[in-house]
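Note that one protein chain of the assembly has been removed; the remaining protein chains are unaltered in position.
Right, subunit A next:
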Amino acid sequence: MDSEITLRVDGRRETLSVDTRTTLLDALRERLGVTSPKKGCDHGQCGACTVLLDGRRATSCLTFAVANDDSEVVTAEGLAEEDEPHPVQRALLDNDGFQCGYCTPGQVCSAVGMLDEAKSGWPSYVTEDLDESVELDEDEIRERMSGNLCRCGAYANIVTAIREAAE
């Protein structure tokens, strides 16, 4: 069953007709040709499909496109300004924060969303005092980024890069 939806994707307004069964991830990749969000597991378990949905990080494989009519989607591709990478992208480049790069666009969107959450004072499971403002040390970054798996195991450098970008 088809349904017409409008999305803003990386600043562009897109109107398309989608089968209700299409996930947001498939709509982006297969229908709009926006391939920076990756399909790793398709079950919410890896984070490769992470995008910023109305400004918040979200797995795009477990939400139907129709449920996101009128939403704003920003992918890793849309975070760069012209030729200038986003500070999180720059830090991953500078610190060798990837090997094959498959998980990277998801890591980038997740890190950008996570830094915003920390700035708003959101605690994590490893935050000792839920009332205090958070300091993004290594434990905090690892916990907050645990939804993004990296099969190449580039974690050590991903953490370093995010710490750098957080400063």
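In this text, a residue touches a chain if its C-beta (ideal position, glycine included) is under 8 Å from a C-beta of that chain, and two chains touch if they have at least 3 such contacts; residues count from 1.
Assume contacts and distances are computed from a predicted model.
Missing chain, UniProt name from the options "Gx transporter family protein", "Xanthine dehydrogenase YagS FAD-binding subunit", "Glycerol transport system permease protein" or "NusG domain II-containing protein": "Xanthine dehydrogenase YagS FAD-binding subunit". For the chain left out of this panel, the touching residue among A:66, A:136 or A:150 is A:66. Annotation: of A:30, A:94 or A:117, A:117 touches the absent chain (contact as defined above). Touch with the hidden chain on the side of subunit A covers residues 1, 3, 19-21, 23, 42-44, 47, 50, 53, 56-59, 62-64, 66-67, 69, 110, 113-114, 117, 120-125, 127, 130-131, 142-148.
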